[in-house]
Structure formats: structure tokens, C-alpha cells
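See below for the structure under consideration.
Only one protein chain is missing; all other protein chains are in place.
After this line comes chain A, so read on.
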Amino acid sequence: MPDAATTVERGELLLELNQVSKYFGGVRALHDVDLELYRGEVVALVGDNGAGKSTLVKVISGVEHPDSGALRVRGEAVRLETPRAAQSAGIHTVYQDLSLCDNLDAVRNLFLGQEITGGFLRGRPVSRHRMEQQARDVLDSLAVKVRSLNTPVGGLSGGQRQGIAICRALISDPSMVLLDEPTAALGVSQRAEVLDLILRLKSQNRGVLVISHDLKDVQEVADRVVVMRLGSKVAEFGRGEYTSSDLIAAITGAHEAPRSPESN
């Protein structure tokens, strides 16, 4: 395998997908997809629009259920029925469209749905000071800078918002973080910020799966690139094993076209 040459040492195998397929009516969104995610690596998922990247992420994060195939988390077969189940399996997802509440401040957004609260009899008061401390820790750990924890996030920049969205995934200290197009709609410097965040997630020894359309981003951060086309995984490259044109060819199917019937 060419893989072994480049990968110096791999961490624990966190996630394993085996022959996962998903149909939406007649549309084959995923077809026999195999995928692995190791601790401390960044895997990029690329492919054209409608290639099935988001569907794959949704299957892993418990939003959609595969029609066939198996998922293993740390070697154990799991069925991720709900997003909650995926979260307790250590998988956290940051969605394409952020999922922040603009009218709430950073702390409330970070803890949304998982607030630290007091007793039932007092109406579950939130422990603001404890949440603020943890929020600071998490934001600092990824070096996300926000002007104030107490102002609504609606007024923050796209990069800061993406930072908060990613930090939000870290509140429960997950081992895997999935990011669906985290750099879409961001300016140059803010994109660099988010790429930094991804590398920091990696250095915290988590497994990171990131969808991106930007091949430059991908080349910058990814240890492995998985290429999808029309619901199938068509290629996988280790770091430094490919050129941009290899990627483009795999994404569009330019060179593969004659071979695709047998390779699928």
C-alpha cells in the first residue's frame, strides 16, 4: 500500500465505515462507502456538488440512517439513531450553516442545549459563572478571540462565529469533530483562522473530518483526502501523494471515466 510509506504513525482507529449505502427514493446518495478516521489526523472529504459528502457526514452524526453497511466507533459496531447518540459516542458536528443563535451571547451559544444548571426546584437556574469559565477555557484552547462573552454573536465576524461554532462542538470534549464546509463564505484572513482551528483540533489529538470545496485549503490541512463522486468513494490520497490536477481529475471523473464501471 502506498499509504504506509507516508503515514509515519497512526493513532487509534476512531471511526470505521464499511460499505455504507444510503438512498433517497431513487437517488443513490451513498454507495458502498468505506472510510476510516484515526486519532490526530485530518481527513478531507472532497467532491462535486451532490457527490454525497453532506449525506455521509449526516450518516456519521446520526441525522440520517444508512440503508446498509456498518459503522464502528473504536472497533465497536454502533447504530447512531439520533444526533444525541452520535454525541455520546464522541462525534460532534459543525454544520455548514453554523447553527448559532444570533440573539444569544457566546456563552449561551456554546452551551446551548447542554447548560450547566442548578436544582429543579429553583427552576434549573443556569450557572453562569461556571459556564463562563469553561467557555473561556475552550475558546482559549483554540485561540478564538471574541470581544466580549456577553454580547450577542450576531454582531461578530464570520470567522469568529465559525470559531464559536467549532468550540461549541468541543464543550463535551468529543474525540471526533466533523466540519461541513467550515470555510465557505469566509474572507481570506478568516479562512486562515479557521484552518488554524482545524490544525489545533488535530494537535489536541482528535480525529477531524472536514468537507471542503477549496482544494487549496484541503492541500494545506489534510493528512488524507477522500474523493467522492456520485455517492461513491472514487479515490483516496495521502499527504503529498497528489497534485491539484490529480484531485480535479478524481472529482470530475475526467481520467477515471473509462475505468469507473469496474472500479465501482
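Keep in mind that, in the parts below, a residue touches a chain if its C-beta (ideal position, glycine included) is under 8 Å from a C-beta of that chain, and two chains touch if they have at least 3 such contacts; residues count from 1.
Please note the rule applied: contacts and distances are computed from a predicted model.
**Q** Can you match the unshown chain of the complex to its UniProt protein name from these: "Phenylalanine--tRNA ligase beta subunit", "Fe-S cluster assembly protein SufB", "Xylose transport system permease protein XylH" or "Acyl-CoA dehydrogenase"?
**A** Matching the unshown chain against "Phenylalanine--tRNA ligase beta subunit", "Fe-S cluster assembly protein SufB", "Xylose transport system permease protein XylH" or "Acyl-CoA dehydrogenase" yields "Xylose transport system permease protein XylH".
**Q** For the chain left out of this view, which of A:G47, A:P66, A:G90 or A:G159 touches it?
**A** A:G159
**Q** Any idea which of A:D32, A:D48, A:D67 or A:E115 touches the chain not displayed?
**A** Answering carefully, the residue with contact to the hidden chain is A:E115.
**Q** Tell me where the left-out chain touches chain A, residue by residue.
**A** 83-84, 95, 97-104, 108, 112-115, 117, 122-129, 132-133, 136, 145, 147, 150-152, 154-161, 190
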